[in-house]
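Of the protein chains in this complex, all but one are displayed in their positions.
Order as written gives the chain letters A and B; numbering starts at 1 within each chain.
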Amino acid sequence: MSTPFLSLRDLKVHFSTEDGIVKAVDGLSFDLEKGKTLGIVGESGSGKSVTNMAILGLHDPRNTTMDGEILLEGKELISASESELEKLRGNKMSMIFQDALASLSPYHTIGAQIAETYRKHTGASKKEARARAIEMLRRVGIPQPDVRVDDYPHQFSGGMRQRAMIAMALVCDPELLIADEPTTALDVTVQAQIMDLLKDLQQEFGTAIIFITHDLGVIADIADDVLVMYGGRCVERGTKKQVLSAPEHPYTLGLLNSMPSLDGPVDVPLSPIPGSPPSLLNPPSGCRFHPRCAFAEKVTDGRCSSERPKLEVAEGRGSACHLTVEQKRELFSDYAATRHN
Amino acid sequence: MLRFLIRRTLGAAVILLIISALVFVLFYAAPRDPARLACGKVCTPETLALVKKNLGIDHSLPVQYWDWLKGLFVGRDYASFGHCDAPCLGYSFQNREPVLGTIEDRFPTTISLALGSALVFLVFGVGTGMLAAVKQGKALDKIASSASLIASSMQIYVIGVLATYLLVDQWHLMDRANYTPFTDDPGKWFTGLLVPWLVLSLIFTANYTRMTRSQMVESLSEDYVRTARAKGLSRRKVFFRFAWRGAMGPIITIFGLDLGTLLGGAIITESTFSLQGIGKLSVKAVNTNDLPMLLGVILVAAAAIVVFNIIVDAVYALIDPRVRLA
Partner (left out) sequence: MSNTNPLLDVSGLTKHFPIKGGFPIRRTVGAVQAVDGLDFQVAEGESLGLVGESGCGKSTTGRLITRLLEPTGGKITYRGQDITHADRKGLAPIRSEIQMIFQDPYASLNPRQTVGKIISGPMEINGINPEGGREKRVRELLEIVGLNPEHYNRFPHEFSGGQRQRIGVARALALEPKLIVADEPVSALDVSIQAQVVNLLQKVQRELGIAFVFIAHDLAVVRHFSQRVAVMYLGKIVEIADRDDLYDNPRHPYTRALLSAVPEATVDAEPRERIRLVGDVPSPINPPSGCRFRTRCWKATEKCATEAPPLVQAEGNKPGHLTACHYPETADTVPAPRLSKDPEAAA
């Protein structure tokens, strides 16, 4: 068996704050192959962004403790030195962020920022790096790249800034691209353009992509596999089709049911998940979703509040829930019926 | 940039014009007649008229103001002093010296004091603030906070006298404050102003340390700093290439205001250290009803502040391309 391209083994990321320890990621494992897209879904505080900052080693070591393993082509990253990580960041693995305006330096031109990354990792001359920046801008669909290369981020439109950010992330042909809600701040028509662009670039270069989002619709569009996070843990994973069409965790089901659709019934109320996402300072015991779960009482002995459900994964498919398969079949079908009738 | 400079210069001219008119009006609102004072104890109406004519104040207020303005641009002829070349700020009522010459003598002292101490507190304050931000140490921050509180509650005449007593009289570490023109002897210029510089900057440095630290910490948490790290730049590079620029904007703005404060406080500084700058000059001008001198001093000081502010705005725009100069 060959080693997977990227592999997380029981990752734990804890922050120490004045109020106590925040267990932002609490035992997360997954594999990702080249050329594939893993969608990570979760709400605020689910640990999805923290996980990916951890892969790049961007957490402040002074208040962060990390446990477990992050293996990139078999190389362990948690114990890697800062200078080793600096060589990887922006080069073999890179990241794009949600708010491109805030994430690009307002003090430097778009071209300078792209060229800087290229020079840092290839040692190219200023001239070569500038030519490369123009080429990258052309590749991500910026019109007149040889002129726009000297613009500042505030002179770009929202969609163009996100394209520029993608150009910067891809300038060294990374093998892993982490996209943290890259389309959330964009309008739907622009979002569609950006997702098409990412798909095209992935096809061309075989990049592995981790796509973080809270929007299941975006997941349906772009991901191969899906990982659903709640309260710092993975609650469900599988292929896109498995997770979206036949969810196995009450949280995933709840998310799907709470979303209004373009063709569902309109005169019935939506089915929200009651309550709010948990505080990670003082998370619920047992299954972290149990205080909001509609089915917690169906499980005997109060196991939902006392025992952490194991994530049993077979062939990439699994969920962390105490309900039995039969119970799910029975309980979930009622819910599915109300969704699309 | 050129448009900005032209527009701001025009704006500054208007401001200075308004200030001079205000001073003129306020001066004559006071119930004292400079001609009467200059005329002496035995003063006949004839001599009074002559004095007025000699001083150039034998006309109505608007005409006087107009004469003064004209003098600024084309020069002016006085009955007693003869011709005064443009820019003519007139002659002192008090000692009959040309105002411009006196100010030219005194202004370098004041500006050396202000700019010198500004340089000291800017370098030390921003430097220690940066250091504190790198270390993210809370201790230095706390020290700077209390130091700035103590410093700002201290008055220059207290620390000034104390510093002179200790550094000069007791320990003989430094020279007593005095002014030697830079062009005469740069060394003496420096040693002569060192004590006032240190005292003045003492009041400001801690504040700048605190401000710089908090601005840097905020700037380091910006998204673009995270992006810079994510593309493989080292902490050091991120710090010096990205973070400081975000921090400097607010600091420069405050700095522009503090320069004004320094000039405004020149009266106290110069009295404390017995230096002959325009601060002292203005006090004297007020006490002796010396309108031309007062006008000249106020105009020059105001012009300096206006110029500082234009420079500050231009520097801000150079640091931050999002700022549009208009």
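Operating definition for what follows: contacts are C-beta pairs under 8 Å (C-beta built on N, C-alpha and C of every residue); 3 or more make two chains touch, one makes a residue touch a chain.
Just so we're clear, the structure is a prediction, and the values are computed from it rather than from any experiment.
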Among A:Ala220, A:Ala294, A:Val313 or A:Leu331, the residue in touch with the chain that has been omitted: A:Ala220
Of A:Ile40, A:Met53, A:Ala100 or A:Met160, the one touching the omitted chain in the full complex: A:Met160
Selected from A:Thr17, A:Ser125, A:Ser258 or A:Ser306 as touching the chain missing from the view: A:Ser258
Absent-chain contact - pick from A:Ile142, A:Leu227 or A:Ala320: A:Ile142
Sites on chain A contacted by the missing partner chain, in the whole complex: 43-44, 141-143, 157-160, 187-193, 195-196, 200, 214-221, 240-241, 244-245, 254-256, 258-263, 266, 269-274, 276-277, 292
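What we mean here is this: only the chains that are shown with their structure count from here on.
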CA centroid of chain A to CA centroid of chain B, Å: 55
Sites on chain B touched by chain A in the complex: 136, 222-224, 226-235, 242, 245-246, 319-322
Complex contacts: residues of chain A adjacent to chain B: 56, 58, 62, 82-83, 86-91, 94-95, 97, 99, 102-107, 116-117, 120-121, 152, 154, 165, 168-169
